[in-house]
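Before I ask anything, let me first share the structure, which is written out below as structure tokens.
For this view, one protein chain was removed and the others were kept in their places.
Should a chain be cited, it is by its letter among A and B, assigned in written order, with residues numbered from 1 in that chain.
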């Protein structure tokens, strides 16, 4: 008996210690970082990100971290520069555009993949076909191509109905190795900027097919043709990865930075702490709770993101929300100024509009889109809100309205919910707001099923054009999901997409009029604020570049002072 | 020893030997609980803690009514104000003067800066709500969750564990496998399910806690019962023909008291923080309702700018926990039959 007891204890200890040894060994491997590299001249930086990289397959990527990484280690026809202008990538000069604006012909540079092979027109054709191929079920492929690239929507529709489709019907063709011809569904004024988006990047067919299932899983399973190459990336669970300068890059002379180390740190305060101790040179985007600590600090970099947060008012279930006066009352009853100044306090601004400020300029006049309608569409006004409320209640023949509120998934979601509930209940007598907090996936499901009354939601653009906001509210549109429908709105947006496509001034005016109808006449949504981004950047960093659409940052032009 | 005084013989008296008195009970007759109470009373720490707990409970009930502010009364213009209390604000070493310190060390009076004449005794949060009011409302919610969790533990956990351990054999095996399954299913999935089936709120959280909350207690009790039931006095009781129910209630439960109480003391913060964890991931209480857990969570985010927003609820929760523990220790010492004097 005694013996067996000790044997048991002993074996237990063995099990535990071998387990520990196994675990301990696992994370040492490949992670020893050089300790002292703190000399000023060294072109190395460290930055934080909020999640690991979910995908390095440009066709399957669907989130900003993946897009950002792809943007720095790969390159499409064009890329965005520090002034958010479209500049050359793999494309050599401007494309030739057919008279009707639907056929683009691009000449390609002598760019190289990291395995030495040239980047050819066929690489684009291959990647684009992969992106639209229903077999791959890429989330962003059809989203970016349907209705834009000729034949894309047809392929998606055929696959959904389980019919035959042919990938070669997609409007992209390699005329020769260095000439790419793209046919569009209709003229798209912002098509060049679309080409900077990672979904449209090239892929080397031979390499992708060789890698098979492993493509994009680790640093060595990806080919690079961008300013940097990805090293020390062990796959999607790795929370540390490194960009190293790509000496084979066609514009390698411009690239100063030799090395950029990334780490994942989600907590904003922790990120600020790591910044304070010099463990990182640039933080990720900080939550609004941390930003006020750095008010007036020169290291705080702040810019206006083209992301608007609004309340979607679902007209499907709740009869009260079908009433335009009730919607107008809700839209006017929330004091947005107090919210952005007092609660967010991170440089976000009041939004009385549905297309963001400092986002797009008219290519003919150079004027911001917002110059047309200003920031005065259905602003906060308690008296007007009360009037509309009374009128709405009278029309409905009731004196109480109950609405459910579905929050967003940002860090300020809870505060926003508490604030909106309080504002509505204070300013609109008889309203009762029930806040529902549910997990992210359930929220998505409820949005798709239109199982909500009020939903706080944000929308960030995927390309540089007001259309990325305007087409949200088309009747039956994929993102409408609140049963909003106005013939006039549909007509104006359709005109901007078709007949006005090549006349910028009229096109903007049509879209602005549509926006006015959406908010001022129909109060379909209640915009609250346009978000601001904040991050801490060390003084030694020069030319730190952020973007407004798609990938968040570019390091091609960044250097250390 | 050496210089003993002589003791006069008169000082000695012969003892009266009275056979009838030798059986007399000199102390008043007390039952188990009276006796326990007597011993609790001797423990100063436990008594003080009990008084504090009663006070906290009273404050949790009446506290929100003591101010002119509602728990959801927002005034963004008055947000993030530090504590300021009339009279006490004049005492410079007390933190009730409305001063805040910037990151660079500058001290400024937030009330003067924002031109506020009101007094917020414990300050305001980021939405300009009075923390004093929300603190006591939060205490109320947290105490409710704590008591509920403790009650579930006591009833289901103790019974389940005692039966499993005492009966033993196949029954024990079967009952233990059931608890393993219950623990094996991720708690969060159960909670999410509750929230979706029943709408978020205190009730769904409570039920989610109920489903698995008692398992830890059941395991501890079972272990103790396994240990106790093979001890001599239980064997003796069994040999003397005592029924199982009597053995459990008369012999085992008093001996389990210590472990039950200690484990309950651990259930309480677990329950409070499980609720806070839920709100941390965006589930949990429906805004604007608060609990101590959510208050600490919210305050933690602005710790470096407005430390009072976290420190105040943290003090209350620590106070509750320390008092519970002192009372628990006192009770444990008092209920342990071996310590009767």
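As a convention for this text, a contact is a pair of C-beta atoms (placed from the backbone, for glycine too) under 8 Å apart; a residue touches a chain by one contact, two chains touch by 3 or more.
The criterion applied here is as follows: contacts and distances are computed from a predicted model.
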Name per UniProt, for the chain absent here [options: "Cobalt transport protein CbiM", "ABC transporter permease", "Nitrite reductase small subunit NirD" or "Probable septum site-determining protein MinC"]: "ABC transporter permease"
Contact with the hidden chain (one of B:63, B:98 or B:216): B:216
Residue among A:319, A:374 or A:478 touching the omitted chain: A:478
Of A:124, A:140 or A:310, the one touching the omitted chain in the full complex: A:140
Residues in chain A touching the chain absent from view: 1, 4-5, 8-9, 12, 16, 19-20, 23-24, 26-28, 31-33, 52, 54-55, 57, 60-63, 134-135, 137, 139-140, 142-143, 146, 156-157, 159-160, 213, 215-217, 234-240, 263-267, 269-270, 273-274, 276-277, 279, 439-442, 444-449, 457, 478-479, 481
Hidden partner chain, residues of chain B it touches: 43, 45, 168-170, 172-173, 176-177, 180-181, 183-186, 188-190, 192-193, 196, 216, 219-220, 223-224, 226-227, 230-231, 258-259, 262-263, 265-266, 269, 273, 276-277, 280-282, 293, 296-297, 300, 303-304, 310, 314, 317-318, 320-322, 325-326, 329, 332-333, 336, 338-339
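Just so it is clear, only the chains that are shown with their structure count from here on.
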Rounded Å distance, chain A centre to chain B centre (Cα mean): 46
Residues of chain A defined as touching chain B within the complex: 269, 287, 289-290, 292-293, 335, 338-339, 341-343, 407, 409, 413-415, 417-419, 421-422, 434-440, 442
Footprint of chain A on chain B - complex, ascending: 72, 74, 76-77, 79, 103, 126-128, 192, 195-196, 199-200, 279, 281-284, 286-288, 301-305
